[in-house]
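Take a look at the following structure, please.
Every protein chain except one is present and positioned as in the full complex.
For reference, chains read A, B and C in written order, and residue numbers begin at 1 within each chain.
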Amino acid sequence: MNVSLEQAQKAIQTAVAKSSELGLKMNIAVVDAGANLVGFARMDGAWLGSVDIAIKKAKTARFFDMNTGEIGQLSQPGGALYNIEHSNNGLITFPGGIPIKNSEGLIIGAIGVSGSTVENDHTVAQAGVATFS
Amino acid sequence: MNVSLEQAQKAIQTAVAKSSELGLKMNIAVVDAGANLVGFARMDGAWLGSVDIAIKKAKTARFFDMNTGEIGQLSQPGGALYNIEHSNNGLITFPGGIPIKNSEGLIIGAIGVSGSTVENDHTVAQAGVATFS
Amino acid sequence: MNVSLEQAQKAIQTAVAKSSELGLKMNIAVVDAGANLVGFARMDGAWLGSVDIAIKKAKTARFFDMNTGEIGQLSQPGGALYNIEHSNNGLITFPGGIPIKNSEGLIIGAIGVSGSTVENDHTVAQAGVATFS
Partner (left out) sequence: MNVSLEQAQKAIQTAVAKSSELGLKMNIAVVDAGANLVGFARMDGAWLGSVDIAIKKAKTARFFDMNTGEIGQLSQPGGALYNIEHSNNGLITFPGGIPIKNSEGLIIGAIGVSGSTVENDHTVAQAGVATFS
């Protein structure tokens, strides 16, 4: 099972709407179960550097089937996964990446959002994920 | 002047519709005047290897402000731009990438399409570009 | 649908046996439907440089759902896909990579073999693929 383009676009549009509502400018990426890109959108005026970060957050969330922020708590100096970010051509391990599950709880992809504080990134990613439930 | 997200999404949706009409499954990318990704869509079942190619075609078209296929004619063995593909973390120089101009003829971005023959890729890219005129 | 580890290991063992029968030393890689590595084996004394080639052949075959050698015929100087090898962090487009289909004809992964002539590489890859039919 994989995220479809239609599902990805609906999630992205919802995330864009949530960003606008909050007055934010975001980059939003959706990957499928194989961690391959399905859809992407950069809102007008959003940070250029967040293109890559949004994509890496989505991939990271699917790579390890957990929120990116959870990995970041383990990858700190002294932590169990210190410097895990050097793998897979670069991970992003702060909040904003969330796995996407289908109605049966199977992970079928992930979303990554970047463009504001990590709290806002996570909030907007959650809005995108909510379209799958 | 830059491609807006709204314009990019309209171009992508038109390209998706053109692909469906032709029975094709495409990857479609739009970059802005800075050659940075604005929007992307992979149709269900489209080649995974074309994610990167569609993005590279769009970037290549904006990097040099010409159709990707034109560069490919110059990058052949013995040609003036032999192996230019080694630059910029990899160019794609066969057809499917086209610059996007605004109504005044100014280049404001580019589109890249990959997933079928290069003729079909170019045809679908043209359908996306046509939304700007 | 994805290649399972059990299926991948059976395909690899069969390919190893075929190589031994032919007096060859091969590297053999199997990827799943998402082009992610499932299994790999390097026979004793096989070329070191073929580790990466076998993996890239398997990925390339899944990236475009065709035998790697078919892409290589299109990527020659003057060909429609000249220098496509610059995409996806490096493709390998000579024979030895073959998509894997399940009994219903759905592509569920790919195999890549490297270590001898491209004819031998392809023959050994075919032996691995045959375990899925």
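Note that a residue touches a chain if its C-beta (ideal position, glycine included) is under 8 Å from a C-beta of that chain, and two chains touch if they have at least 3 such contacts.
Given the structure is predicted, the values throughout are model-derived calculations rather than measurements.
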Study note, to complete from the structure: Within the entire complex, the undisplayed chain is in contact with A, C
Practice item. With the full complex in mind, choose from C:43, C:80 or C:118 the residue touching the hidden chain. Key: C:43
Exercise for review: Kindly state which of the options A:84, A:108 or A:124 is in contact with the chain not pictured.
Suggested key: A:84
Review point. So that we can see where the missing chain sits, which residues of chain A does it touch?
Key: 34-35, 59-60, 62-65, 77-78, 80-84, 86-88, 91
Point to revise | Positions on chain C contacted by the hidden chain, ascending | key: 2, 4-5, 8-9, 16, 34, 36-44, 48, 51
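Following the convention adopted for this analysis, only the chains that are shown with their structure count from here on.
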Review point. When the Cα trace of chain B is superposed on that of chain C, what is the rotation angle, expressed as a multiple of 5 degrees?
Key: 90
Point to revise | Centre-to-centre distance between chain C and chain A (centres being mean Cα positions), rounded to whole Å | key: 31
Check your understanding: Touching two or more other chains, which residues of chain A qualify?
Key -> 34, 36
